[in-house]
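Just one protein chain is left out here, and the rest sit where they should.
The block that comes next holds chain A.
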Amino acid sequence: AMAGGLEPHLEALRRELRAPDPAVLSVLLALLAVAITLLIWRFVQGRRSSRQAVLLLGLCDAGKTLLFARLLTGKYRDTQTSITDSSAVYRVSNDKSANVTLIDLPGHESLRLQFLERFKAAARAIVFVVDSVAFQREVKDVAEFLYQVLVDSTVLKNAPALLIACNKQDVTMAKSAKLIQHQLEKELNTLRVTRSAAPTSLDGSATGGPPQLGKKGKDFDFSQLPMKVEFVECSARGSKGEEGDADFEGLEKWLAKIA
């Protein structure tokens, strides 16, 4: 039946081919070539843009670069404040051939948004590293950065999995993940009110203000977000100091789940 449907079309095509009008033929061929190229192009693009990256975000001195080094090599390295991003392919420890690209972004205030802009489209997952020792002091800054990440339009659209890694647990004064979660929720609750009330931007681009985070009327909760959020405790330096291994099984398991 299919062949029967195609026959008259094939006949028409053969007639066209036999017709001594090269112009129409060449136009048809050109169009066909263009169509095939476009299809291949979109296919390739689609493959490439399957989001492969895991972003390491956080404030300055949270421990992102050390975490990056530990995940990739397992060794301890001295670090300084990062000025640019570093990226490398990370192989998950199981035998799954899955691998993700780990991207370590600088945390400095003047750079963080620029780099986030650059890499947010490729993010499959985001690891937000928090300094558990200095958290009490920095809670407002942590919350502000987290808020900026969460209301970003691309992030809301793609909804990458979010892991909040409470780093520096080897220090005795470190806060627990539960406490950090609780404090962040309270802080984000306040922030969404103050941020939406801020004076509008110069060119009035934010029409109607930034998007609403979570549900209106109810207190903010991480479960209200469109993406999966988890909290995990880890220590990049490790309890045995620089010689030993890092303490981040939770992080590694989560990465294995994501890949």
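Some notes on this structure:
The rule is simple: a contact is a pair of C-beta atoms (placed from the backbone, for glycine too) under 8 Å apart; a residue touches a chain by one contact, two chains touch by 3 or more; residues count from 1.
The definition used in the following text is that contacts and distances are computed from a predicted model.
Only one chain is not pictured, and the protein name UniProt records for it, out of "Protein odr-4 homolog", "SRPRA protein", "AP-4 complex subunit epsilon" or "Dynein light chain Tctex-type 1", is "SRPRA protein".
When the full complex is taken into account, the listed residue touching the unshown chain is A:199, out of A:8, A:22, A:199 or A:217. The residue from A:37, A:73, A:136 or A:176 that touches the chain not shown here is A:73.
On the side of chain A, the interface with the absent chain consists of residues 65, 69, 72-73, 75, 77-88, 104, 106, 108-111, 113-114, 140-141, 144, 190-191, 193-195, 197-203, 205, using the contact rule stated above.
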